[in-house]
Structure formats: C-alpha cells, structure tokens
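A single protein chain has been removed from this complex, and every other one stays in its place.
Here is subunit A:
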Amino acid sequence: MRIALAATCIADTLFPGAPRATVRLLERLGHDVVFPRGQACCGQMHVNTGYLDEAVPVIRNHVETFAPAADGEWDAVVVPSGSCTGSIRHQQAMVCRRAGLDDLASTAEAVSAKTYELSELLVDVLGLRDVGAWFPHRVTYHPTCHSLRMLRVGDKPLQLLRAVTDIDLVELPEAESCCGFGGTFALKNADTSAAMLADKTANVRSTEAQVVTAGDYSCLMHIGGGLSRQRAGVGTMHLAEILASTREEPTPLPRTRTPEVAR
C-alpha cells in the first residue's frame, strides 16, 4: 500500500521517534510511506480550547494536504495518535460547517474516511497482529481516552503488543482512567491535572515496568513528565517504537531520570 503519514505537530517537533518508528515499521512490512510536506497540525488544540475560528486555517491546511488520499492517490493516511485521529474524524468537518465552509467539510469527511490511527491501520486495514517485533522489556500500556472512547480501538494495541516476541507485558491498574493531560487543561486546571497525574504515575510505578507505552505522545508527554519529575526510572515509548523494534534493529530504551542516589 501507499500510505501517507500525518506525523502530528507534537511528534514532528518534540517526539520524532514515533513517526520515525511508524515509517520504519510500515516500510519493513512492505509498504510505501509518503510524508506530504505541507502538513502541520490537525487543529485539535485550537478546537478543544474553544478557538474554532483560529482552527479553520489549520484544518484547511490539513485537509488540503491530505486531499489526495480522498482521490485515491494514497491508499490510506496513518496517524500515530489517537486524539489527532479523533479530531480529524469527529471535529474537523463540524468546525468547517460552523464556519460556513461546507465544501471543505465534505473534503474533510472524505479524507477522514481514509484516515486511521496506527493500531487501526495495522489490525483493521492490514489484518495484522504479529508485526515481527522483538522487545525484551517489561512494558505496561496506557490506553489513552481518545483511542478508547472516541475511536473505540478497543484492545487492538494490546493484540499487537501481545504478539511482540519476548515482551513482558503487565496490566496497568485503573488503565482506563484519564492521565489528566487534556491539552490546555493541564495549564488551565494545572492543580487538578497534577492530582490526576499523581494517581496515573502511581499506577504505572506499581507495575514495575521499564516502559509505559501508548498510542499518543501527548498523553505520554504528560505521564512521562510526571515520571521524570519523580525520577521514577520509567521511560515512555510510543506503540510504534515498540512495534518497530526487531532483533536486527532494536529500539533502545529511552533515557530516564532515576533517583539522585543511584547516579
């Protein structure tokens, strides 16, 4: 397949490991990955903060950049993020219509129909469970709210992780509870967000995993930020980074902050 990658703004600039791993993984599976350079952001941050007018040009850029997918030039668009996929699928057309841009809304819907979050692409479109990955580490999985409740990916990411050779996958207690990120919520309601994060990191640490993984680097930035501050010695990795890892080309464990005394 010819697959267009929407890298997401946050991963492009802050967490390039996730889209890099997506490229490595899909190419290893025999697909062509294209990166349309016009892309920037899906508009989710603007929409969820209430700045719908400001979201319009951002959405227009995304929709126009990925419009060739609707015309069949690419077979699919893959997004290594549950919340960005959710915004593309459930918000972009609404924002366009609200601004009176019905044509753009229609194109947005056509593009979103071809757009998949990574685990959806692998399991639903490509029919895979075992992607040939090897990752000999103790891992716990946080399902992220938008993957779970907006996209309904269910246990697809877990199906993929369970098929990884030598992985020690441990269940995360209260996994379905939000980590408290919520985009600008983390700034506007910083205290509440931190209280939610404290419970999430405590649950992550209780698993004694080396790595907490998820399908969304925004949530991972939050959880990882908390773990790092606590010097918990637990790293964060995107699902793609684990699935891209092989014996020949293993993805190294992320650098973590550990207790001062241990250094």
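The definition used in the following text is that a contact is a pair of C-beta atoms (placed from the backbone, for glycine too) under 8 Å apart; a residue touches a chain by one contact, two chains touch by 3 or more; residues count from 1.
Operating definition for what follows: contacts and distances are computed from a predicted model.
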item: Which of "Minimal PKS acyl carrier protein", "FAD-dependent oxidoreductase", "L-lactate dehydrogenase complex protein LldF" or "Transport permease protein" matches, in UniProt, the chain that is not displayed; value: "L-lactate dehydrogenase complex protein LldF"
item: Option from A:15, A:74 or A:116 whose C-beta touches the chain left out; value: A:15
item: Sole residue of A:25, A:45, A:93 or A:122 that reaches the chain not shown, by the stated touch rule; value: A:45
item: Contact with the hidden chain (one of A:177, A:210 or A:246); value: A:177
item: Contact with the hidden chain (one of A:4, A:196, A:214 or A:242); value: A:196
item: Absent chain, residues of subunit A that touch it; value: 7, 9, 11-16, 19-20, 23, 27, 35-41, 43, 45-55, 57-58, 60-61, 65, 90-91, 98, 145-146, 148-150, 176-178, 180-183, 185-198, 221-222, 224-226, 228-229, 255, 257
